[in-house]
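Read through the structure below, which is laid out as structure tokens, and then see the notes.
Selected chains only, in their assembly positions.
All chains are identified by letter, namely A and B, in their written order; residue positions are counted from 1 within each chain.
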Amino acid sequence: MHFASDNTGPVHPRVMQALAKANDGWAMPYGNDALTEAVVAQVREVFEAPEAIVMLCATGTAANVLLLSTLAEPFETIFCSACAHIHEDECNAPEFFTGGTKLTLVEHVAGKMSPDALRRAIEGEGNRGVHGPRRGPVSITQVTEKGALYTLDEVRALCDLAKSYGLATHMDGARFANAVAALGCTPAEASWKAGVDALSFGGTKNGLMAVEAMVLFDPAKAEELDYRRKRGAQLFSKQRYLAAQMQAYLDGGLWLEMAQSANANAARLAAGIEAGGGRLHAAQESNLIFADLPRATHRRLKAAGAQYHLSGSLDGAGDEMLEARFVADWSLSEALVDQFIALLKA
Amino acid sequence: MHFASDNTGPVHPRVMQALAKANDGWAMPYGNDALTEAVVAQVREVFEAPEAIVMLCATGTAANVLLLSTLAEPFETIFCSACAHIHEDECNAPEFFTGGTKLTLVEHVAGKMSPDALRRAIEGEGNRGVHGPRRGPVSITQVTEKGALYTLDEVRALCDLAKSYGLATHMDGARFANAVAALGCTPAEASWKAGVDALSFGGTKNGLMAVEAMVLFDPAKAEELDYRRKRGAQLFSKQRYLAAQMQAYLDGGLWLEMAQSANANAARLAAGIEAGGGRLHAAQESNLIFADLPRATHRRLKAAGAQYHLSGSLDGAGDEMLEARFVADWSLSEALVDQFIALLKA
């Protein structure tokens, strides 16, 4: 009953097989290998973007900050929601890799920025000449850190707004697979067709060992990103092992299959939580659920070994509702979800 | 006949098995897993350093620059040989991660700095008050980028000299295993007992997929390194897979076994090259060999599919000697070496 994170489950067996298969003979290092060449072509095909720049790296933070440093000047500010991963969970890596940009925090609901909130934030910066920072790129997390899903129209509206100010757009797609699965659209529709210039295409949270693809839909900055990746200590010598993971991820749509399973189990879990007296913060839209449950219930669940993030302490006299985060990943089974729900209702 | 790099061979089967074994069930992310805890203890034991700080990361560049940024202030200069990997092959990553230190290049023979050369370099800096940079750490590569080996006394002399100026010492040990194997000493003797404060303990070049251990023998900077690793985008969510590799590496001395094999094959190769009319730049001491061979010989070898770095062009009328670099890794077999030698002598 492991709902703590989408980083706790195992790597998908087909990915492990791909690694084993890649472990054969010699291959040129630093991306000059056949697997890397193949996977770049494959990502381009999946995204219907034959000229896109595709480079692999190993952590979500790396993908985000390398792309942002390619889009932003150090005297600019990056617009993102106040709960964005790049603000909350990357220990100043964006400030570091960009050479000192500021992040301007945008109001949000469950991590989603509205065009109005974004416009207010943009208007609030870039209006003091050189005294304040210049306006820089807009970063959108899809699905958000709070589990919410932007519709394609909503993404397009934010990107259109950014473009109306001449600003580039970045999508933190650590859970891009879950978004595409939930939206039922194509990867192209969820990214460049909606106005996204640069995408962190996540793999690690969805069944890979440690691979993300950086996708720049405008090839003009290819060389810069290449140098920045190396300078950022993210150019892997034995890159075939990153490529092998990404290849297995895309082959036969495994990435979507895993995301669909995770989303479905999250839906099952959400229904169960509600049926069991829990209060969902919002309708389930992805593989993340935030819900309140009574303290006594939490005590029982935790005692039985359920793992999830809990805000607040199990100790305490009263029986208030305490907030929890539940994450479903590809490796979760219906049986495990049902076991948890049974425990909850017990 | 692949002698191009120690990054071209496959991962050792026992490492692959360890990865497969680690891929079981759930584990807490970001290093809060049992495997990581175990491997930290194991590294400490191997190095007889129960208080050392041990953190994993995924590239050699990352290990070097995270450690150096922990040792150096941005207004200092780092002393290293003019052919040091941190100068030649890391695309300004040291300057970036340290916030702008300078590298002061020290004269060397085959990558080895003498105490005299290092002293001259140190004396040449830090003597202009705040106008020049302050003296910072000394970085020593063992084995060097040119395949040379420092004796323990030589390492100690450099470290003693650094200490006499109050400077910290770093060892780029991308090929530390080859050094220990060649020196026949303990890991502790090759590092902290010789005066090394911080070690980049390489794994990737010696049979792992992508893991290096950063070892700080003085625990005072533990928290700083921890933050710097995260900020440097090198904290892996699914860290058990890094830990599993390092564990397999150390278990039963696999790391030394692989390095011994690589060194031995390099020795066999060196002898064969000499016997075949090649001119070694220096006596073989590790798994790297630099040698000159006639252009015609290179043509023949390359035509037969031998892979190695060649300085100069195969085209050209004359039959000058052209320099080549040959690297032996764990995966090379005596048979392959002999096949190459036979070809060379043919």
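One rule holds in what follows: a contact is a pair of C-beta atoms (placed from the backbone, for glycine too) under 8 Å apart; a residue touches a chain by one contact, two chains touch by 3 or more.
Here the structure is a predicted model, which means the values were calculated and not measured.
> With 2 chains shown in place, count up the copies in the whole assembly for me.
All together, the file's complex is an assembly of 4 copies.
In the analysis below, only the chains that are shown with their structure count from here on.
> Taking each chain's centre as the mean position of its Cα atoms, how many Å separate chain A from chain B?
For chain A versus chain B, the centre distance works out to 34 Å.
> Residues of chain A touching chain B in their complex?
2, 4-5, 7-11, 16, 19-20, 23-30, 57-62, 65-66, 90-93, 96-97, 204-205, 209-210, 227, 230-238, 241, 307, 331
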